[in-house]
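With one protein chain held back, the other chains of the complex are shown just where they sit.
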Amino acid sequence: MKMLMKGTEAIAEAAIRAGCRLYFGYPITPQSELTEYMAKRMPEVKGTFLQSESEVATVNMLYGAACTGRKVMTSTSSPGFSLMQEGISYMAGAELPAIFINVMRGGPGLGDIQPSQSDYFQSTKGGGHGDYRMIVLAPHTLQEATNMMKEAFDLAFKYRMLVTILVDGMIGQMMEPVELPEWTKPEEFEEPNWALTGANGRKPRKVTSFDLDPYELEKMNLRYQETYKKVSQNEVKYEEFKIEDAEITVVAYGTMARIVKTVIDYARKSGIKVGLFRPITLWPFPYERLSEISKNVKNILTVEMSYGQMVEDVKLAVEEKSDVHFYGRSAGVVPTPAEILDAIKKIVR
Amino acid sequence: MAIDKIVAQMPKSLSKIEFSYCPGCHHGIVHRIVAEVIDELGIASKTIMVAPVGCSVFAYNFFDLDGTVAAHGRAPAVATGMKRALPDRVIFTYQGDGDLASIGTAEIVHAANRGENITTIFINNAVYGMTGGQMAPTTLLGQKTTTSPYGRDAKANGYPIRMSEMLATLDGSAYIERTMVTTPQNVIKTKAAVKKAFQVQLKGLGFSMIEVLSTCPTNWGMTPIESMKWLEDNMTKTFPLGVFVDRTKGLI
Partner (left out) sequence: MIKSIIIAGFGGQGVMLMGKIIAEAAMFEGLNVTWLPSYGPEMRGGTANCTVVIGDEPIGSPVVDFPDVVIAMNIPSMMKFEEVLKKDGTMLINSSVIDREPSRKDIKVSKIDANKIADTIGNSKVLNMVTLGAFAKITGLIKIEAIGKALEETFASKNKKLVDLNLQAVEHGMKSVTD
C-alpha cells in the first residue's frame, strides 16, 4: 500500500527495512526529520539511535560501528557533510562500508537551508584528503530514493566502500506516495570476515587506514584503486528519457532531472524535441554512455542547482563531439520549468 | 635446564611486535600493565582497542587484540560506535595528551558525559611526542617546548588543563584516577587502577579513565632517570595523583 511520506522519513524507514540498526546523527536543517524519525523508530526495532555532539563525532561513531561489520548510517546536510570529511577519508582508507545521506542546502559557509546541488564536487571528487572515492547515488523521486537504500547497503558491503545518497532539500522536504520496500531478513546478513568483534578463537584483526611504510601504503592504495575500477566497470547507472529523437539532450540529476521531465513535456508541445540523460550514479559517472549519446546530438545542456559542477564531468564525457551548454542557479534558488525552457529555446533557436 | 616454574612472562595480550618507543618512555610500561589486566580478567577474546594518533598510534599492533586507529582525538567517538554496536564487548581507547586534551576534547567530554561504558587510558607526558616535542595542552607553565621555546606563558597559551578533574565533574564518569609509573610501587598502584577501570566497564557502570603521568625523555631533553625525577618533582604539582570520582562503592 502506498503511503504519503516526507522524503527524509521515507529514506529513514527504507534504511531500517534494509537492515540498518545503527544510526548516529546531529540535527541540521533541512534533514532533521530524518534524525527525529530514527530517534522514534530505532527503539521500536531494537536498533540504536544516538545523537552525537557534532558531525565530527558522528562520522567517527560511524567508523567505530562500521568496524564491527554492522549496517550503519548517518544523515546530514551540507555544512555537516563538510565536518564529516575527515572521518570519510579515514573510513575510505579503512575500507569500511557505511551510508551517508546528504540533503544538500545552499552554500558556501552557513549558506541557507533551501535546496541546492552544490556539493557535487565534494561528494564525487573527494571532500577529504587522499586518493579515495565513494559511491554517490542520486535519486530523483521518493520512490527511487526508498528503493535505493537496500542497494546502497549491498554496494557498500560488496565493495567495502562508503555510499552517499546525494539529495537536495527538496527531496528531503517534499511528500510523495511511497510503496515501502520489503523487510530484509536479519538472517540474510552474514558478518563480514574482516569485522572487529573480539578475537574469540581466531587471529586478531586490524582495521586501519594507516601504514607508515610508503610501499605498504601504496599496496593499500592500489587495492582501493582496483576496487574503484571494478565499481566503475560494473555499477554505472543512468536513465535515458526521450533521447532517441532529441535535438537537444539535457543532463541533470536528482530533483533537477524531475523538473526537466516536465520541461520536456512543455518543449515537445511547442515542437522542440528535448531528451533527458539522468546519471543515477554520480560516481561512477556514466562517461561512456554519455560519450556515445553525444555523437548523435548537436547540443547538450547541463542543468544543475549549482554554478557548474557536474558539467565538468559532462564535458569530459562529451569532449568536442557536441556543444555543451550550462544553465544553473544555486544558493537555494531552484530553477523553474519556465526558466529551463527559456534556456533550451535560446540554444535551439 | 628444565623450567620448573614461570615467574614472569610476556602478557598474552601483547603481540610479538617490538615496541618502537624511545628508551625511558613510559608507554611500554603502561602497555604491559593494560595487557596484564586484560589477561588477568580473561577478556582478550572480547576486547577491541582503539589506538590514537601520536606516539602510541602503533599500539593497535602491539596488542594482540582486534583493533583500529582513530583519527586524531576521535577515539572516544570511535569507541562509542563500537560499544553501541557490540554492547557486550570490552572497548578501550588509549590516548595521549594532544589527542585527548586538545584536538579531542569534545569527543572525550561527551563520551564521559554520556556515561559511555568504555575505558580510556590517558597518557599525559606534557608534550607532543610524535611530531617532535611541541607544546601540549598539559605542558607546564614555564616548560620549554619547540613551540613554546621561551617557556609556556599563561598569558599567551593559557594553563595546563587538568582533564581528570574536569571529567570527574560529569555525572557520566564512574571512575577516574591519576597515577604514575615511576617506581615499582607506583606501577602496582597503576595496575590496580587500570584493573578497576576495566571492571567498571564489565559491570556496566559507565565511563572510566586512568590518567598516567608519563615521561618523554627524548623531547624533554633528559635521561630516563632525570625525566622520572622531573615528573615526580614538577608534574605532580600541577597534576596531583589521586582518585577524582568513584561511583563504584559497593558495586565492585
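Letters A and B mark the chains as written, and numbering starts fresh at 1 in each.
Here, contacts are C-beta pairs under 8 Å (C-beta built on N, C-alpha and C of every residue); 3 or more make two chains touch, one makes a residue touch a chain.
Every value quoted in this text rests on a predicted model; they were computed, and no experiment measured them.
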Shown chains that the omitted chain touches within the full complex: A
Omitted-chain contact residue, chosen from A:N200, A:Q225 or A:T262: A:T262
Given A:P43, A:P108, A:G130 or A:P177, the one touching the chain that is not displayed: A:P177
Positions on subunit A where the hidden chain makes contact: 2, 4, 29-30, 113-114, 169-170, 173-177, 255, 258-265, 334, 336-338
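We take it that only the chains that are shown with their structure count from here on.
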Approximate Å spacing (C-alpha centroids) for the pair subunit A, subunit B: 39
Subunit B-facing residues of subunit A, complex: 22, 24, 48, 50, 52-54, 56-58, 60-68, 70, 72, 86-87, 90, 94, 196-201, 204-210
Touching residues (chain side subunit B, partner subunit A) in the complex: 15, 44-48, 50, 57, 60-61, 63-71, 74, 77-86, 89-90, 106-107, 109-110
